[in-house]
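Here the complex is missing a single protein chain, while all its other protein chains stay put.
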Amino acid sequence: MKYLARRFGFYLLAFWVAVTLNFLLPRLEPGNPLQYLQIRYQAQLQQNPHLLDPLKPVFDTQHGNILIQYVQYLVNLAHLNFGVSFSQYPASVNTIIASALPWSLFLAGSSAILAFLLGTTLGVVVAWWRGKPFDLTVTPLTMFTQSFPAFFGAMLILYFVGVEAGWFPLNHAYDYGVQPGPYIFGLPWSWNFITSVFSHAAMPVAALLISSLGGWLLGMRSVMINTLSEDYVTMAEAKGLSTLRVMFMYAARNALLPQVTSLAITLGYALTSLVLIETVFSYPGLGYQLVNAVLARDYPLMQALFFIIAVAMLIANLIADLTYSLLDPRVGVRSGAR
Amino acid sequence: MTAQAVAFGGSSLEPAAASDALLAVTGLSVEYLTPRGPARAVQDVSFSLRPGEILGLAGESGCGKSTIAHATMRLIKDPGFITAGSIRFRDVEVLNMSSGALRDFRWRRVALVSQSAMNALNPVLPVGTQIVDALMAHERIGRRQARRRAEELFELVGIEPRRLRSYAHQLSGGMRQRSIIAMALALNPEVLIMDEPTTALDVVVQRDILQQIEDLQARFGFAILFITHDLSLLVELSTRIAVMYAGRLVEVAPAEELLMRPLHPYTKGLMNSFPSIDGANERLEGIPGAPPDLVSPPSGCAFHPRCPSCTGEDRSLYRLQTSSRPELQEVAPNHWVACHLYR
Partner (left out) sequence: MRTRLSAVAMRAGIVGLFACSFAVVPMTTGTVSATPAHAGGKYLVSFANLSGAWTTENFNPLIPSGADDFTRGAIYEPLMVITQAGGGRTYKWLATGTRWTNHKRTLIVSLRHHVRWSDGKPFTSKDVAFTFNYGKSHNVDLSGLMVSGQITSVKPQGKYAVRFNFKTVDTVVLQQLLSAVCIIPEHIWKNVKNPLTFANSHPVGTGPFTQVRDFTSQEYTLARNKYYWQKLHYAGIRVPAFNSNTSALASMVKGQVDWAPVYIPDAKKAWVDVNPKYYHYFYSPPTTPLDMMFNDQAYPYSLPVLRQAVSMSIKRGALSVKAENGYEKPARALGLSYLYPNWVDHSLDKLNNKLSTFNPKAAKKMLRKAHFKWHHGKLYDPKGKRVSLHLICPAGWSDWQVQLQILAKSLSHSLGINATYDFIDVNTWLADRSSRTMGGKYGALFGTESSGQTPYQYFWSFMSKESYFPVNGQIPGGSWNIEGWYNNQATKLLRQFRQTTNRKLQHRIVNQLQKIDLQNLPVITTVTQAQWYTWSTQHFVGFPTAKNYYAYGPGYSYPDVVKVLTSLRPR
C-alpha cells in the first residue's frame, strides 16, 4: 500500500511537470500561427494581401498576465477543454483528437502487442537454442532492422511492398467510400470496413514492428540466458517437465519481468515513431495531426496532443509498475520492508 | 539439452560395482568449455548406489560434486558436455534415453534436491504450483488431486498445507528446504540426489532436517546420493562415503571404516577440518593451499602441491607423485583409495 501511494505521488508530480512544460513550451518558442500561414499562403497572399486579415484577431490569444493564463490553462485542462484549433479553425481540438486518437491507439496498440508477443517469444526461443543457426540468423537480423530509424523502414516498406509489389493500400486508414457499417458496442462491424482497416494498417504496423521487434528480442534473449542458468530452471528440467513448459512457465516468466518495465518505454517510443510513420503513410492518427500542428504552430492542438502523449506515457508506466508488482510477488514485500 | 550419446568406454575401475546396483555410474567425465580451454570438472568417476543405500559424496567447493549430480540426471547444459562414461539406471543407459524416456526417468526414478533451496524454487510461482507441476507432468491426475497430494507431502515434511500458496520468499530457509524435499518425494522416487541440502541453514534447523531425511528414508526406502563439503554430516548419515578431489574420486569406503581409518591425505585433511559438533568453531584446521585449476591441473597426483606427504624426501616417491596419477585401488575390503602411498 505504501509502495502504491509512493508511486502514485511520483506520478502526480510527473503529471504536473508535464502539464506545466506543456504550458510553457509554446510560450517560449518564437513565431506564431499567423506567420506560418503567411508562408503557407505566400503565393495566395501575393495575389490577395488581405487573405489572412480575418484570422488576425483570432490567433492573437497569448496576452495578459502569464499567471492568469496559467490558471486559465489549468482550469481548461481540468475540463478537458483544449479550445479551438488554429490550423483547422474553427474545429475544436477535441473533435480533431476524437477523430485521430482511435487510429493511433489502434496502430500503436496492435504493433506494440504484436512486437511484444513476437519479439519476446523469439527472444525465448533464440536464448534456449543460443549459438544455434536460428539464433545466429534471427538475432543479427533484428539487430540490423532495429538500428535504422522507424521512418526509414517505413519508406522502404512503402516503396517495395506498397508501390512496387502493390500488395497493400499506400495511405490512409481505410478505403475511401467503404462504409463503417453497423456500430455495435461503439465499434463498426462491417466486414468490408474491417478488412479494409487491416489491409491499410498492414504496412504501418509492419514498419513499427520492424523497428521495435529487435528490442524485445534482444532484451528477452539476454535476460533469458541469465535465467536459464538459474537453479530453478534446472530443477524444472529435473522434474521432467516438457521443454515448452520449462521454457515459458519457469524461465520466460521470470525473464519477462524486466520486459514489462520496458513495455512502457517502448510504448513511448512507439508514440514517437508513430509521428513519422503516420506521416509516411498519411495515416489519420495523432502523429499525422501532430506534424501538421507543429508545422502550423497550432498551439491548442499541439498542447492537447502533447498532453495526451504525456498522459499515455504516465499511464503506461503506471500499468508497468502495477503489472510488475502483480507478476513479481517480491516487489510488494520488498517495498513494504523499506 | 545435453542429450549426448557418449561412447561409454570401460573403466576398469568399479570400486563399488555390484550387480544389485540401482544406479551405476561408470567412467563419467564432464568438461566445461571455457575461454581458456576445457575445464575437466569430472574425470573418470565411477560409483554405484544400491537400493536404500545412502552414499555420501564429499569434497571442497568446486571439485565437481554438483556436476556429478546434474550429469546423473543428464542436466548438464552448454557449455558443459559429458565426454565419456555410462550412467545406468536399473541397467538402462540414461545417456541413450529418448527425450520422452528421459522426462519419465527424471523425478519419477531419480529426484534432485538442488543446492540452494532459495534458488531452486521459482520465485514467481507459488511453491504448491511447482509441486503440482511435477506431479502433473508424470501422472494422469487432475489439478485438484495433485493439489491434495501436495498437501499430503507438505504434511509429511511438517509444513502447514496452506503454505502451498506461498512464494519462496515468504518461507523461512528451513521451510524452503522442506518444501523442496516434499517436492522431491512427490513421485516416490527410488533415488534422491541431495546436493548440499542443508548448507545455508543454521545448525539447529540443519539437524532437524537431517533427522527428517533419515526418518523419511527409513520409511520409504529410497536410496540417497548425499552431497556435501562437510564430511562430518556424512559420518552420521551415510552407509558409504566417496571423497572427491579435482574432479576425481580419491577415496571410497564404508562410513565407519573411513571415520576410523582415513587413508588419503586429503581425506585426513577434511577430517581435521570438522566443525565441532556444537558448531561453536567453524574449522579446527583447514587444508592449506587452494583447489587446483581444472583447466590445467597439476601433473601426477592432482593433490601433490598441497599434500603434506609430498615432501620430496623420498626422491622416487616424489617423482611418482609429480608425474604419475595414482589409480583407485582396493587397499582393504571395500576401501578404495587413489594414492601412491598405498601401493
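Here are some notes:
Letters are used for the chains, namely A and B, taken in the order the chains are written, and counting of residues starts over at 1 for each.
The working rule: contacts are C-beta pairs under 8 Å (C-beta built on N, C-alpha and C of every residue); 3 or more make two chains touch, one makes a residue touch a chain.
All figures in this text were calculated on a predicted structure; none of them were measured in a lab.
For the chain that does not appear, the touching partners among the shown chains are A. Across the entire complex, the residue among A:Ala173, A:Met220 or A:Leu314 in touch with the chain not shown is A:Ala173.
Of the options A:Val163, A:Leu244 or A:Leu326, the residue whose C-beta touches the omitted chain is A:Val163. For the chain missing from the display, the contacting residue among A:Thr195, A:Ser229 or A:Ser282 is A:Ser282, taking the whole complex into account. Looking at subunit A, the residues touching the absent chain are 29-31, 35-55, 57-58, 86-91, 95-96, 99-100, 155, 158-159, 162-164, 166, 170-173, 176-177, 279-282, 284, 288-289, 291-292, 295-297.
Following the convention adopted for this analysis, only the chains that are shown with their structure count from here on.
Distance from the subunit A centre to the subunit B centre is 53 Å, each centre being the mean of its Cα atoms.
Listed in rising order, the residues of subunit B touching subunit A in the complex are 1, 70, 73, 75, 77-78, 99, 102-108, 111-112, 114-116, 119-125, 130, 133-134, 137-138, 167, 169-170, 183. Of all residues in subunit A, those touching subunit B in their complex are 130-131, 228-232, 234-243, 245, 249-250, 253-254, 257, 327-330, 333.
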